[in-house]
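What follows is a structure written as structure tokens; I'll ask about it next.
Every protein chain except one is present and positioned as in the full complex.
Letters A, B and C mark the chains as written, and numbering starts fresh at 1 in each.
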Amino acid sequence: MSTEPAADLLYNEVEDELRLPLRRALLADRCPTGALLTRIESDEPYDTELWRALGAELGVTGLSVPEEYGGAGAGWRETAVVLEELGRAVAPVPYLGSSVLATAALMAADETRVLPEVAAGRRAAALAVPFSTGPGLPFPDAVRLSGSALSGTVTSVADATPARVLLVPAVGEAGPGLYLVDLAAAGDTVTLAPRRSLDLTRPLADITLRSAPAVPVALGDEAIRVLDVALTTGAALLASEQLGVAEWCLTTTVAYVKERHQFGRPVGSFQAVKHRLADLYGLVSQARAVARNAVAALDAGSPQVALKASLAQAFVSEAVVETAEAALQLHGGIGFTWEHPVHLYLKRAKSDALALGTADRHRSALALLVDLPPAA
Amino acid sequence: MSTEPAADLLYNEVEDELRLPLRRALLADRCPTGALLTRIESDEPYDTELWRALGAELGVTGLSVPEEYGGAGAGWRETAVVLEELGRAVAPVPYLGSSVLATAALMAADETRVLPEVAAGRRAAALAVPFSTGPGLPFPDAVRLSGSALSGTVTSVADATPARVLLVPAVGEAGPGLYLVDLAAAGDTVTLAPRRSLDLTRPLADITLRSAPAVPVALGDEAIRVLDVALTTGAALLASEQLGVAEWCLTTTVAYVKERHQFGRPVGSFQAVKHRLADLYGLVSQARAVARNAVAALDAGSPQVALKASLAQAFVSEAVVETAEAALQLHGGIGFTWEHPVHLYLKRAKSDALALGTADRHRSALALLVDLPPAA
Amino acid sequence: MASAQPAHSARTDQVWTADRLRSAVHTVVSAHDPATTDPVEFLGALFDAGLAWVHFPPGHGGLNAPRALQSVVDDELTAAGAPPRAPGLHTIGLGMAAPVLLAFGDEAQKKRFLRPLFTRQEVWCQLFSEPGAGSDLAALATRAEQDETTGDWVVSGQKVWTSVAHEAHWGLLVARTAPELPKHQGLSYFLVDMRAPGVEVRPLRQATGEAEFNEVFLTDVRIPDTHRVGAVGDGWKVASGTLMNERVAIGAGAMPREGGLIGGLARLWRERPELRTAGLHSPVVRAWVDAEALRLTAERLRQQLAAGQPGPEGSAAKIAFAGLNQRMSGLALDILGEEGLGYDDWTFRRPEPDDDFSTRSFGFFYLRTKGNSIEGGTTEILRNVIAERVLGLPPEPRTDKTIPWKDLPR
Partner (left out) sequence: MASAQPAHSARTDQVWTADRLRSAVHTVVSAHDPATTDPVEFLGALFDAGLAWVHFPPGHGGLNAPRALQSVVDDELTAAGAPPRAPGLHTIGLGMAAPVLLAFGDEAQKKRFLRPLFTRQEVWCQLFSEPGAGSDLAALATRAEQDETTGDWVVSGQKVWTSVAHEAHWGLLVARTAPELPKHQGLSYFLVDMRAPGVEVRPLRQATGEAEFNEVFLTDVRIPDTHRVGAVGDGWKVASGTLMNERVAIGAGAMPREGGLIGGLARLWRERPELRTAGLHSPVVRAWVDAEALRLTAERLRQQLAAGQPGPEGSAAKIAFAGLNQRMSGLALDILGEEGLGYDDWTFRRPEPDDDFSTRSFGFFYLRTKGNSIEGGTTEILRNVIAERVLGLPPEPRTDKTIPWKDLPR
């Protein structure tokens, strides 16, 4: 069990500079929680205006993509900062689906035909796997290739509704492959059925393909590798979104218990409340270290990416759910109402914990990577 | 998963009447903790005077044994009350080894030759298995039968030092058997080597037999059954001893935090301390219900004894360790010293959690009994 | 279950024995066949025979008999085919309004309210909690001012977490009549007509999407002084009596093994082997162990109550149940994985009384059980209660009990 030289776990100046305009100009102004509560039950749950701004105004939809392919030529560290801020706002934009999962797949496959459009945020892309799919599972066979057309149904795909391009894992006679489906060209051979999702700020949909025209992006073992890279990248980066969720929960709860009075005292002066928040503070600082560690490994192309991504998911998923659950409890009655946004964060926290592999599955994966085998 | 009619989980009048003289006259007077600290490092860690009194004065060493065999003709419910009180005092007497484990084996085997002496407490008996052995394991083969003599070493036997009679599981050419070894007759064919044990109030010893003369008590499948009955009975009743340990920890800690002042207030007025003790109170009340449930099943000869014994060990072992650990913490510095008895209770709590099967092993056994199988 | 000792009524020499009560039940049942009689009429007959609450006074649904004999009546009624006394909509009426009226109401109030309450003709709700007064109920701000000319009370304020307010005829209301006194001393207790002008009931939507509870807005609602219960300023004393009755009502019935959420979790594990993982097995078995331990604890509590030795374990059991329910529903979502990402119904609606709770998704339970550690006393408050009332630990230093309510920091 060798330790790599310690990665830089801090935020660098570029990352700090990225964070402020995002938090101030975009999320606080354009995505207040009142509007969010209205939006999620409307016909258009995604915030297309915010998504446009992330691409056109701030240029953060393709941070990890080289400049020659229309990206910012930055890296995953910067992407992670955006995810922290989007998590902090439970912003309903397809960033994780398009700028992380689909982009990671396109880059791993050197698929540059649609990459510039995706990187610029002009066309959102989605990786057509159930959102619960983590790395290390058998290659999905829900979609079959016949000729150059795909048929089958993929359930519970995240960020599929706003997507114009799908990346679909499918199995044909020649084995597994990853295929590009242009929805403009596919017409009614592809249909999307929204699902009611626990996380109201990240809609899911079932995608059905009926002889949908598709072009191959990666085939055979390469398709397996590309899908694994995309899911591992997603798992590593999801931890940063989760961190943002936890930070909102902690910060908001601390502020609330300072204001809320019962028994003639701020609720936050009661030792039981203070101690619980102190423990959550510890949990969130640990989650931050673990999330930064995973992102640094991605960015550096470390051979320990899988280990560190699983470590991050194993730790952060439970830490964030615990934080969100405590946030609701410490808000008391108001936290249990629909009008207070804390339930949106709880739902995001729990859904994120199921996304891209549960903590349980990541622990199992990690155990093998660090030579702690199960009982025979 | 049928539920039996609810057993009587309360203490009846006979049990209440048994408890008071035990607690007052014997344990408080004869077994104060100062004396205990001296005794455990002396040459005679067992309190032979107390043991004699339990037998001759109070007649509680054979509560579960029918009167015709020299017992009190009461039952396991009453035995459990004695165990609670002995646990509350971490009294160094071989009650669990002799009056529970060995007595259960003798009764299950209808072995009445030594039973009256054992029931009266005149001769202590020990079941020669490692104290960690729980029900459901393969029959022990550490000792081999050759002719009518036993050879082999059994490690970590509890309450062996004061025993005059051993019940030894052994394997011969004809298969498993349970054998009686009279130590007076065995002479130097049996040697006992004390082990340093974590629980200072319950010494362990390794028993080595070198062609020790033995008489069979049960053979073949009957030996397997008898051993299983003894270990299941032990596991069910151990929960009552553990309950006594937890009750001492809770009561003593509550009293301490009422007296101990820091910051001009009783430590017990701080909410963090109060809430932790409130949770421990809940845990101890649950432990009591579960322990009584196991004892009631034993007493009634319920077919669910194995289930209820494993339930008790799965729950109580962890609850009691948690209570003892919290007791040490809530005593602060003084709790970490040798002079304060709380460490004796922590050591008993943790050792009892390992004894007669860990909570983990009992959960596995229970899972099969209640049809919650592991993943394939 | 029946007491062997004779009981004397306060009014006469009459001695109520189990046998005499059985015969009284028999008389009612003979005259009003429960199978064919209109429920209101049947319940009215029971009330008039003094069998509603045998320990209540004659004329008010009782016979001044020992309370313990009520179970004889109930068993006999069940045997005779009377419908079970499931309170449903009438939980507050039967569990809180009736005992309060018995203990604190005047003759006229008992006469007016007890019979229609028992016959289920009038539904009751409870107007206690407020946005600013949750755990600290005594800090409530709803104001009642007396109109000196009519003697009426004019009430304004907002109440929350009110079950069945939209169906209720009457509300049990605590309001502040003297803001210049310390908070516990300035409260009074009223019966408010929920159909009176100025009472507005709005559904209160929860994290689950639906609205089990209501907000009630009171704007210059007039309450006649005859609907005040207890003396002016005695509101806290009356309300505390009511809350105690609420606590006693918790956890009274025996539960079968695998009752409650553990049943659903165990079924999920048994019926969906493809979802099982090695790592989730131990948490499932632990949940089973903890659920069974709690079930046995509740059973032991029930046995103590039956033996006349009520134990204080109830609050501890409620804390543990809340935590366990939250843990089990979260674990079920972990087991479900992809299916756990979905939800069954976000519709903003009031649940129907006969909604089949068992058909809801684990996602619903995951959210709904978050309320278990808030409603009916938060886990934090119950821990205080156990620490102080059961373990005798000292209270924290407090100042809010002595300074005028209007001067409290908030």
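Keep this in mind: contacts are C-beta pairs under 8 Å (C-beta built on N, C-alpha and C of every residue); 3 or more make two chains touch, one makes a residue touch a chain.
These numbers were taken from a predicted model, which means no experiment stands behind them.
Chemist: I'd like to know which visible chains would be in contact with the absent chain if the whole complex were considered.
Modeler: Spelled out, the missing chain touches these shown chains: A, B, C.
Chemist: Out of B:123, B:292, B:308 or B:361, which is the one that touches the chain we can't see?
Modeler: B:361
Chemist: Which of A:45, A:216 or A:268 touches the chain that is not shown?
Modeler: Missing-chain contact among the listed residues: A:268.
Chemist: Which one touches the absent chain: A:231, A:277 or A:355?
Modeler: A:277
Chemist: Residues of chain A in contact with the chain that isn't shown?
Modeler: Counting over the whole complex, chain A touches the hidden chain at residues 1-3, 6, 8-10, 254, 257-258, 265-266, 268-271, 273-275, 277-279, 281-282, 285-290, 292-293, 311, 314-315, 360, 363-364, 366-367, 370-376.
Chemist: So that we can see where the missing chain sits, which residues of chain C does it touch?
Modeler: Counting over the whole complex, chain C touches the hidden chain at residues 278-279, 281-282, 396-397, 399.
Chemist: Hey, which chain B residues sit against the chain that's not shown?
Modeler: With respect to the unshown chain, the touching residues of chain B are 41, 130-132, 155-156, 195-200, 204, 261-266, 270, 272-273, 321, 325, 328-329, 332-339, 343, 346-347, 350-351, 353-355, 358-361, 363-364, 374.
Here is the rule we use: only the chains that are shown with their structure count from here on.
Chemist: What is the identifier of the chain with the smallest separation between its Cα mean and the overall Cα mean?
Modeler: That would be chain C.
Chemist: Which one of the chains is farthest from chain A, going by Cα centres?
Modeler: B
Chemist: In whole angstrom, how far does the Cα centroid of chain A sit from the Cα centroid of chain B?
Modeler: About 52 Å separates the centre of chain A from that of chain B.
Chemist: Would you give the residues of chain C that are in contact with at least 2 other chains, written as numbers and ranges?
Modeler: 277-278, 280, 380, 383
Chemist: Hey, what residues on chain A touch two or more of the other chains?
Modeler: Only 270, 272 qualify.
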